[in-house]
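Missing here: one protein chain of the complex. Every other protein chain is in place.
Per-chain numbering from 1; labels A, B and C assigned in written order.
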Amino acid sequence: MKHLNVGLIGGGFMAKAHSLAYATMPMFFWPAPAIPVRKAVADVNLELAIDAKNRLGYEKAYGDWRELVNDPEIDVIDIVTPNHVHAEMAIAAAKAGKHILCEKPLARTAKEAKMMLDAVQAAGVVHMVAFNYRRTPAVELAKKFIQEGRIGKILSFRGTYLQDWSADPASPLSWRFKKDVAGSGALGDIAAHVIDMARYLVGEFESVNALVKTWIPERPIQQSGVDKLGTVKSSDDTPKGVVDVDDEVNFMIHFESGAIGSIESTRNAHGRNNYITFEIHGEKGSIFFNYERRDELQVCFADDPVDAKGFRTIYTGPAHPYGEGLWPIPALGIGYSETKIVECYDFMKAIVDGNGVSPDFNDGYQIARICDAVLESGTRQEWVKISWIE
Amino acid sequence: MKHLNVGLIGGGFMAKAHSLAYATMPMFFWPAPAIPVRKAVADVNLELAIDAKNRLGYEKAYGDWRELVNDPEIDVIDIVTPNHVHAEMAIAAAKAGKHILCEKPLARTAKEAKMMLDAVQAAGVVHMVAFNYRRTPAVELAKKFIQEGRIGKILSFRGTYLQDWSADPASPLSWRFKKDVAGSGALGDIAAHVIDMARYLVGEFESVNALVKTWIPERPIQQSGVDKLGTVKSSDDTPKGVVDVDDEVNFMIHFESGAIGSIESTRNAHGRNNYITFEIHGEKGSIFFNYERRDELQVCFADDPVDAKGFRTIYTGPAHPYGEGLWPIPALGIGYSETKIVECYDFMKAIVDGNGVSPDFNDGYQIARICDAVLESGTRQEWVKISWIE
Amino acid sequence: MKHLNVGLIGGGFMAKAHSLAYATMPMFFWPAPAIPVRKAVADVNLELAIDAKNRLGYEKAYGDWRELVNDPEIDVIDIVTPNHVHAEMAIAAAKAGKHILCEKPLARTAKEAKMMLDAVQAAGVVHMVAFNYRRTPAVELAKKFIQEGRIGKILSFRGTYLQDWSADPASPLSWRFKKDVAGSGALGDIAAHVIDMARYLVGEFESVNALVKTWIPERPIQQSGVDKLGTVKSSDDTPKGVVDVDDEVNFMIHFESGAIGSIESTRNAHGRNNYITFEIHGEKGSIFFNYERRDELQVCFADDPVDAKGFRTIYTGPAHPYGEGLWPIPALGIGYSETKIVECYDFMKAIVDGNGVSPDFNDGYQIARICDAVLESGTRQEWVKISWIE
Partner (left out) sequence: MKHLNVGLIGGGFMAKAHSLAYATMPMFFWPAPAIPVRKAVADVNLELAIDAKNRLGYEKAYGDWRELVNDPEIDVIDIVTPNHVHAEMAIAAAKAGKHILCEKPLARTAKEAKMMLDAVQAAGVVHMVAFNYRRTPAVELAKKFIQEGRIGKILSFRGTYLQDWSADPASPLSWRFKKDVAGSGALGDIAAHVIDMARYLVGEFESVNALVKTWIPERPIQQSGVDKLGTVKSSDDTPKGVVDVDDEVNFMIHFESGAIGSIESTRNAHGRNNYITFEIHGEKGSIFFNYERRDELQVCFADDPVDAKGFRTIYTGPAHPYGEGLWPIPALGIGYSETKIVECYDFMKAIVDGNGVSPDFNDGYQIARICDAVLESGTRQEWVKISWIE
């Protein structure tokens, strides 16, 4: 069985999630398309890299990601860093002939994403962006129902991604609030996942029209580099810095198909933790999904008997997408891990089969164009066509 | 105790709901501000009027609403007809010095609504528009929490009103699909309720930006005049007529306060029956309401202990708005009736006290302006300020 | 159209609910089987009776219920008093040849219920017990699915009726805590409704095995006679009296059919307001109902496609039991009122048609036998056959 040596860049919570997938994917999907080997990890200095190596079970540690990228033992580069270095790393990895899995959003801007896309296409390597939420089995079941025509032609899509960790003004000014590092705020950080699902389930965006808001214009400067997603609070006399990204975006969509939609996303919604939802109305049925209750998909079929029509709550299991590999009965429990295990499986399969995988860097680029269009629309306060964004 | 003689125009399902309220309001709120007396009812002909009289418990029947309006015994005119005759009836009633309760939407257009408002103001009568859903105790509880500052400054509002009775193309072309009768489609019929709640809970709209869609452009011509909300289907060879109103609206909002919002409304959402929802994010908390589960309000307070923060599901009862008058324990059951009983109570109280009531014809007019702006925005595909609408 | 003159005994919250039904039933079900006329009301003294007359819209008031029962104008006696006087009143009414609607539980004991049953049978009058919750359209839909065989042979039933108004030890010692007035505590007050549903949906009980608990053995003696269901608290120095009924019952059931079941009921469950639920497992499907969300029935059909199997949430409306008469679309709102309106309709119909109605005094008697068996089992700590109770 083929082994693929993975080089991971970054050591935070995403590094944990990806490493878990490398360590366990073959336990779920056997025979595995390939056995991922946790070969080496790089972090911003050697000390952190060695810590990550020990903690996450890698063989080697690098204090400089360039050395990792050029390590001839490495087959795959996995980028789990803040957004501003994705492009440089991915382009270098492509030049070194490595297959690449890159965390989302692919880049800070469409322009940057396009350079990355050009690089991987020129290099002929396999590339993927880690929009893992669409790999929740319930989302894949929605895709299946749509593809089979079971809810008919789609009329509308309404999505949300709501969190609350930045609602507190005492939450520190981490990199996620800085445009030069993150590119955008809630938009690229979380709304991008819903954009990915909307494209996947409904189709291409024709244009968007957005409200973009920064509710908390400055925040206490963060003391450490660790990204705690708001769990560490600052004292009152901490110096403050400017937030130059969006806290909230709310936008309408014209899809190319004629369907319409809307997406709302904020990290300031008290009580919403990881509230990724979508509702889709089709001519023959409706679908509702809420990631906070991710074992479930709700679907209503128009042709049900009139006395028994209503949303069904389907718990995904062996009879549903990826069900053969995951757990033997529904509701045993799909967690964050499982979305990453499935992602790893599809990525390994794509490398071995050579048939491509979705979402790839082109998807990441298209999503970046939509994000750029959303920001542009927010500034101009008018509809912006995606085709206007390079 | 004062008695007020009510003259009802119309005999459909709304006539039932209002008559129930007149018959039973004092049973709930005692001593009642006044005892409503079901004195007379008018319908499009005398036969129908007599049927309504018997069925709904009125004393007299009129085949011509003008006679009812000019009956000197009548103190209050209650208009529960299709939209296109609201203005003529209300203006005549005002001239006759009657207090007026008018079903929503107040009128087909802002212009028409303004004439009605002018008439009632000139006549000095008490006037009210029947946006009953805001009188659900759970909605009033949301209002109370907001007024008391318990969720802080409001950042955003997201509302829906989804039904599915028109999703079937075989649903007949009732008056609700004709612009000359209804004024608009889902917008005035149902979205107007959510607009009312948004104004009530968040404040005035500054501008809107809308998507407006007619999914089913023609429908079988209806054989009878009865409004069955889609439950009677047509045969295949029924001649068809044009639908010239919206099936769906989806719009964004700038509130004058700086808050933002969105509202989605359609009558083509399979599986959604009377899905009136709103979610409000404030600086200190969040609120969620779903009319399909109308005994409940969900609220999250930011200052809850960190290990016990989450949305509370509060069932409204004696400790909540209107609770003294309604049922003795929560979840005994708030139905459509109760919203109308409370409305009747507030209307009677306003007549006796002379202090005005909300929503009145001015609210109805402001909502009509917003509806006009939504349609205008849908046509122009750009932001439309409410102040642009006369 | 036939008119039936109603004489109501009692003036509390149930008097309100029943009077609402008399005033409005024909608005919903037209042509009505008969028009109920609110003719006279009796209360414990004339002052209270006159207040009830005015508040609830009756024509005459009596300070002595015996006068009402013997009023020759009266066709129907409706008993909405505390439990200890049901028997005396119903037997007198039967002797006077009146049809009788009696609030639940029918009596304090099976023996008392049997006397009432004997009296109405001897008199040949129509009799009904007001177990209104089974008339929720969603419960009637469950009955329909079961009768049509859509969930197959029933294996098990699990019911609850949980409230929290007596959880506070400062709640006063109302008549509901006194055995000589109430007969039993949570058992007769609320669990009896679930017993009624279990008999209605599953069939006769063969035996029960119970836990019976009184958590709060004494309570402050109530100052006024008004039944506020715990909303009025006492001061600390109020003298206390003994609670001699159950706060909670929890029992298992052998049904005659071979099915098994359990019912749990308490008025001390913080956060549960009127939590009447049942779950039924059949060989071909399952049903779940929760009265707190009473517009809905959840049902799962075993023969659904394997990828689309799950509980459906069905909102009852025109396509469901009583739907023709109630509201024109689902989720407009079923409240407590509607359950009583439907009950009134069926009762009037039974009087006119002479075909009997369920639940009648025999049902009330059977339920009283089950309640007696539950208490007996709680004392003996063993299975008690219903047939052992006279």
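In this text, a residue touches a chain if its C-beta (ideal position, glycine included) is under 8 Å from a C-beta of that chain, and two chains touch if they have at least 3 such contacts.
The shown structure was predicted, so the numbers you read here are calculated from the model rather than taken from an experiment.
K.L.:
Which of the visible chains would the unseen chain be in contact with across the whole complex?
P.N.:
Checking the complete complex, the chain left out touches A, B, C.
K.L.:
Consider the whole complex, including the chain that is not shown, and state which of B:30, B:175 or B:311 touches that chain.
P.N.:
Of the listed residues, the one touching the omitted chain is B:311.
K.L.:
Specify the residue from the set C:26, C:137, C:220 or C:285 that touches the hidden chain.
P.N.:
C:285
K.L.:
Contacts of subunit B with the missing chain: which residues?
P.N.:
Contacting residues on subunit B, toward the hidden partner: 141, 144-145, 296, 299, 301, 304, 306-315, 319-320.
K.L.:
Could you please point out the subunit A residues that touch the chain left off the display?
P.N.:
Residue positions of subunit A that touch the missing chain: 1, 13, 16, 19-20, 23-24, 26-28, 30, 54-57, 163, 165, 227-229, 231, 273-275, 291-296, 315, 317-319, 327-339.
K.L.:
Name every residue on subunit C in touch with the hidden partner chain.
P.N.:
These residues touch the chain not displayed: 151, 155-156, 158, 160, 162, 167-168, 209, 211, 213, 215, 248, 250-252, 254, 260-262, 264, 266, 268-272, 279, 281-286, 300-302, 309-311, 381-383.
By our rule, only the chains that are shown with their structure count from here on.
K.L.:
I'd like to verify one number: the distance from the centre of subunit B to the centre of subunit C, where each centre is the average of its C-alpha atoms, in whole angstrom.
P.N.:
Distance between chain centres: 34 Å.
K.L.:
Rounded to the nearest whole Å, what is the centre-to-centre distance of subunit A and subunit B, using the mean of the C-alpha atoms as each centre?
P.N.:
About 41 Å, centre to centre.
K.L.:
Which residues of subunit C are in contact with two or more other chains?
P.N.:
Counting only residues that touch two or more other chains, subunit C contributes 296, 315, 319.
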